[in-house]
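The complex appears here minus one protein chain, its other protein chains still in place.
So, chain A:
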Amino acid sequence: LKGSVQRKWDINKLLYLDNVEPEEVVKRWRAQIVEESDDESDIEEEEDDGDFFKKRDVKDTSKDLDQFAPEYPSIEELKNKFNPADDNSDEEYESGFQKLKSRFLAAPKLNDTE
């Protein structure tokens, strides 16, 4: 159904399907909305002469696909996730540490001023 990939899939059914790319498996399993492309339209868009010589449908292969460390969000995003907000309310701090703090054996109280 167009634009309605809201159905949540069983990952075990998708895991080894050769015709579904791993990136797509993760999207479907997480029930993320997949935007349908407008490939069905018959009208060809006008193209610049410069675009004629450009390679199409070429995947970026320069990326290192054999790396050890995962990719992390930017430092700003991480700071927002794990730091208290400036307005003296520690809601964001709470959300970032909410699940994590229970894992530390000596979790501190959030309102500790020390």
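Here, a contact is a pair of C-beta atoms (placed from the backbone, for glycine too) under 8 Å apart; a residue touches a chain by one contact, two chains touch by 3 or more; residues count from 1.
In this text, contacts and distances are computed from a predicted model.
Engineer: Which listed name, "RNA polymerase II transcription factor B subunit 3", "Prefoldin", "Large ribosomal subunit protein uL14m" or "18S rRNA biogenesis protein", is the one UniProt assigns to the chain that has been left out?
Structural biologist: Checked against "RNA polymerase II transcription factor B subunit 3", "Prefoldin", "Large ribosomal subunit protein uL14m" or "18S rRNA biogenesis protein": the hidden chain maps to "18S rRNA biogenesis protein".
Engineer: Considering the entire assembly, which residues of chain A contact the chain that has been omitted?
Structural biologist: Its contact residues with the unshown chain are 11-12, 15-16, 21-23, 25-26, 29, 55, 58-59, 61-62, 64-73, 75, 78-79, 81-82, 96-97, 99-101, 103-108.
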